[in-house]
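What you see is the complex with one protein chain gone and the rest in place.
Entry: subunit A
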Amino acid sequence: MSTETRARSAEDPNNPKSTGRSPKSNKALKEVGEDRRAATQGRWATILIAPAIIILGIVIVYPVINAIIMSFQADAGLDPETGLFTEGGFAGFSNYTGWLLQQCGGPNGTTVACSPGTLGAQFWEAFGTTFYFTIVTVALETVIGFWMALIMSRAFRGRSLLRASVLVPWAIPTAVTAKLWFFIFAFQGVINAVFNTDVLWTGSEGPARWAIIIADVWKTTPFMALLILAGLQIIPGDVYEAAKMDGASTWQRFRHITLPLVRPALMVAILFRVLDALRMYDLPQIMTGGANGTTTLSILVVEQIRQGFNAAAALSTITFLIIFIVAFIFVRFLGANAVDAATTSTRAG
């Protein structure tokens, strides 16, 4: 819409001949010209968009489709005669049922329930772990991030310094963060030394999960805070002033002005974080290696890649669908709209 208007106003000066004609013929001429212009514009739009579409097709559509095709092939099996691998052939849905129903290969081509120690047996546990991490970390990050954003939006001395320094954890690569926290949570590490405790942080389920949650919250809360801060900045100051004149308390102003007006930005921030957290890999991989109930779906995918590509393709397709459904729920029912919110903030800015 806005592009069209801009394009038209830009083209008008290129048509000086249109001035001085009779209004009627002028109008007719203009209509013909606009039709042609629209057609030219359509062609140009196609040409200009094409490179982006082609690149998206190569880096996104092709791998996704290829992964889906692979997920219906069986992984290579061993020929007992030669000891060499042979192609697995068409597998139907067996890769998918392998994960979802936890069926593994048994003797003589039968299927048996996956026993602990196979990756198949870990699917539902990894599914639960992934959602546990997602819900807990995003909830904590939202609350703490909101609080940090409220502080940062105030005018005070050293505000820019604070805003810049808050970003430091976010700027550190995740792998480095993970290694730092790994040493902090080691048995002879900083935490046990400072608090004079003997907790085996990476040695049992509860502490291991919380070690990862703490590291993740430390790292990504600044990102959340900045997205919320951007939302807070577009709320005009006079709305608050008017509310104050009407005698609204601080809580009432927060509840009835800040929250509703920051909601679009907040929902987008939460959506991004949820999608991010659902594919969490580096932190648990480096801090615990997936031990003690910290194996996420992404860790499972990477481990399966080493054991067989096709079952891994099925698992990553399942992960893709799970994330897709979560994103769909967010967009459809909770009103998170990344595209609209971006447009709004651009206009406001």
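Operating definition for what follows: a contact is a pair of C-beta atoms (placed from the backbone, for glycine too) under 8 Å apart; a residue touches a chain by one contact, two chains touch by 3 or more; residues count from 1.
By our rule, contacts and distances are computed from a predicted model.
Chemist: I notice the complex is incomplete. Of the names "ABC transporter substrate-binding protein", "Methionine biosynthesis protein MetW", "Glutamyl-tRNA(Gln) amidotransferase subunit A" or "Ferredoxin--NADP+ reductase", which is the UniProt protein name for the chain that's not shown?
Modeler: Of the names offered in "ABC transporter substrate-binding protein", "Methionine biosynthesis protein MetW", "Glutamyl-tRNA(Gln) amidotransferase subunit A" or "Ferredoxin--NADP+ reductase", the one UniProt assigns to the missing chain is "ABC transporter substrate-binding protein".
Chemist: Pick out which of A:I60, A:I135 or A:A242 touches the chain that's been left out of the picture.
Modeler: Once the missing chain is taken into account, the touching residue is A:I60.
Chemist: Which residue among A:P51, A:G83 or A:G158 touches the omitted chain?
Modeler: Checking the options A:P51, A:G83 or A:G158, the one contacting the hidden chain is A:G83.
Chemist: So which of A:T46, A:S115 or A:T197 would be touching the chain we can't see?
Modeler: Selected residue, touching the omitted chain: A:S115.
Chemist: If you put the missing chain back, which residues of subunit A would it touch?
Modeler: Residues of subunit A in touch with the missing chain: 56, 59-61, 63-64, 66-67, 70, 74-78, 82-85, 87-88, 104-109, 112, 114-121, 186-188, 198, 200-204, 275, 279, 288-292, 298, 301-313, 315-317, 319-320, 323-324, 327-328, 331-332, 337-339.
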